[in-house]
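So that we are looking at the same thing, I have put the structure below in structure tokens.
Complex shown without one protein chain; remaining protein chains in place.
For chain A:
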Amino acid sequence: GTDTLSLVSLCSPTVVELNHNLTSVIPESALLIIIGWILGGIIYGADKMQTFTLTPTVFFFYLLPQVILDAGYFMPNKLFFSNMGAILVYAVIGTCWNAATVGLGLWGCWLGGAMGDIDIGLLQFLLFGSLIAAVDPVAVIAVFEEVHVNEVLFIMVFGESLLNDGVTVVLFNVFDAFVSLGGAEIDAVEIIKGIISFFVVAFGGSLVGIIFALLISLLTRCTKNIQIIEPGFIFILGYLSYLTAEMLSLSAILSIVFCGICCQKYINANMDERSVTTVRYVMKVLANGSETIIFVFLGISAIDPAVWVWNTGFILLTLLFIFVFRFIGVFLLTWILNKYRLVPLEFIDQVVMSYGGLRGAVAYGLVAMLDENKFKEKNLMVSTTLIVVYFTVMLQGITMKPLVTWLKVKRAAVTELTLAEKIQNRTFDHMLVAIEDISGQIGHNYMRDKWHNFEERWLCWFLMKPSARKSRDYIFNIFHQLNLKDAMSYVKEGERRGSLAFVRNETKADVDFNKKFRASFSEIMPDIMADNMGPDHVPLSSILQDIVPSVCLDMHEQDLTMRESEDFNAHHLLQQHLYRGRKQHRHRYSRSHLETNRDENEVQEIFQRTMRSRLESFKSAKMGVAPAKKIQTKHQKKDKPQKMPNGNSSDKSKNHPYGDKDFEFSEGDCGSGGEAAGDLFPMRAYRVEAGIVNPAFMAEMDPMDNMQQIPHVALLPQTLNSFDT
């Protein structure tokens, strides 16, 4: 029954994905709701009653946790915490304001007779207000997915939607208790108890989350030998944090959010690369799946005449109030906040923030939990909630993108920062801290720096594996990436040049890859060399073989051993952390797109740059080799996996000097073993002094060392193939 339905609803995204044009106009969530309606209609037609609804238990215990864990785990921490003050203001004060105004507004209108004769009271209105007031994280993600607004704006709305759970839970429980007590019993003591319970619930929930984060981090620190079950722990413990908080009557959402936020850094550092990948993918799958099911069920639940009670006044007034009071609330709070912020929030951002206050499944879940006996008008509230959800998700969702475009909202920066910008950012941070120190003031930067130092000294020591601690520095990571790219560009260049380019005898800078490094590499990274399956289901070893054997460079024995240890460590670390450096500045949160290292522009730019300079520096009168013109290669990324086994097939673009042949060797070239390499590929030497024109790019021995490492597979196909004129 329910299972089949869930499976069916999971298939709906695929249907939806088939037409991307459709989803760019109508957000996926809206389409899913429509599918839900259709399905609900079918079921109702078959059973004459609605057998499937979104029950609160299923929703709160089986569907919501993974969505929130996903949100926490992929949260851009730096952005989140630097805007924490503003986010908290919106989440706490904003939600209270919304709840109060909607509740009181509706009550006033009821007193005035706008809703006719319904059995309801002030407290019930307030309760309804509190559950309809909260901005919903699932809906926000779903709608903002398509609209890439600038990161500050996004984090405001998103952060608010996550943190307001603390308030919502408290208000809901408080008013529920008040309704049970009856109006007469409420006095100041009860109200004070309510306020205190807010602090307990919110901070208690966060604390539970943080404790579990510590647990997870410690656990991953010790799981070196049982890497295969690492991912499992993350999910189990994450879910446990949710359940524990729920059990203690604290805010479960806050708990799981902070669990995800706090542990992400440490588990990413401690766990093996493949575990990290597993966690990321599974997290996305679960979250996507849950979200899909949630929206479909939201649609299905509507096709049930039993719940529908129509009261024009109530419904229309609710819609009006939540819309209007949201705008008023946001503008008011922003006006206050802007006095204290360095970067004030602009008018247009505020409009989008107000418009983006979407309500969703959480509100529905809460309203479904109401007791019919206490709340005579429960069905009315359920109907209204459903209509509110549909209105916000569908109408506001569809119009969000045109609105954003029309208002010319600042969009997310698409291009990666240049290297110089990254360095300057670092410089800024240190500089600002220094100036604050010199001026003796304790400012924002000072606190941040102090926390940073504390964290580096104590937390990382406690929670991170020793090996993970070494290569954490951000700039260090940049260096490794550069070396990696350098290395690959050398290899590619070597292939392109053919036998002439790198011939060189004087310093015998030839490394015999196969003989020396294949062996030693196997010791250090046995798991890589084994028959593992790479991400595209191509055996890793074959991919590596294709790349590796083309370069044969011998080094002086002594140079080798000296560099070997240091560089192998460095390169092993590099291998472990290839995802990290590049992702530092990606603040875009997306439900369905995992940010892999596929930034064509960056890779391309650096490649071309490196290539150009290398070629220029290798130009030499002696050799009589003219520097290459611009390198032209265009590949379809998707073709790569199929091309691997048979090198020359399905190559769409024929006019490339670089062609597939260079990297995707046909069987003849690469051969199945190392022994072919020696014959087919001439020794490539490394020229140190030939015609170097650009001193900014001294050809050094160091980059050549990097040839020894085996580039991570995930990085490789895109890097090598995303070459454009």
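Keep this in mind: a residue touches a chain if its C-beta (ideal position, glycine included) is under 8 Å from a C-beta of that chain, and two chains touch if they have at least 3 such contacts; residues count from 1.
The definition used in the following text is that contacts and distances are computed from a predicted model.
K.L.:
From the names "Proteasome assembly chaperone 2", "Calcineurin B homologous protein 3", "ATP synthase subunit gamma, mitochondrial" or "TMD11 protein", which one matches the UniProt record for the unseen chain?
P.N.:
The chain we cannot see is, by its UniProt record, "Calcineurin B homologous protein 3".
K.L.:
If I consider the whole complex, including the chain that's not displayed, which of A:Ile236, A:Ala306, A:Leu395 or A:Ile423 touches that chain?
P.N.:
Selected residue, touching the omitted chain: A:Ile423.
K.L.:
For the chain left off this view, which of A:Gly45, A:Gly112, A:Pro305 or A:Gly440 is in contact with it?
P.N.:
Of the candidates A:Gly45, A:Gly112, A:Pro305 or A:Gly440, A:Gly440 is in touch with the missing chain.
K.L.:
Given the full complex, what residues of chain A touch the hidden partner chain?
P.N.:
With respect to the unshown chain, the touching residues of chain A are 342-344, 413, 417-421, 423-428, 430-441, 443-446, 453, 473, 475-476, 478-479, 482-483, 566, 570, 605-606, 608-610, 612-613, 615-616, 619, 627, 630, 693-698, 702-703.
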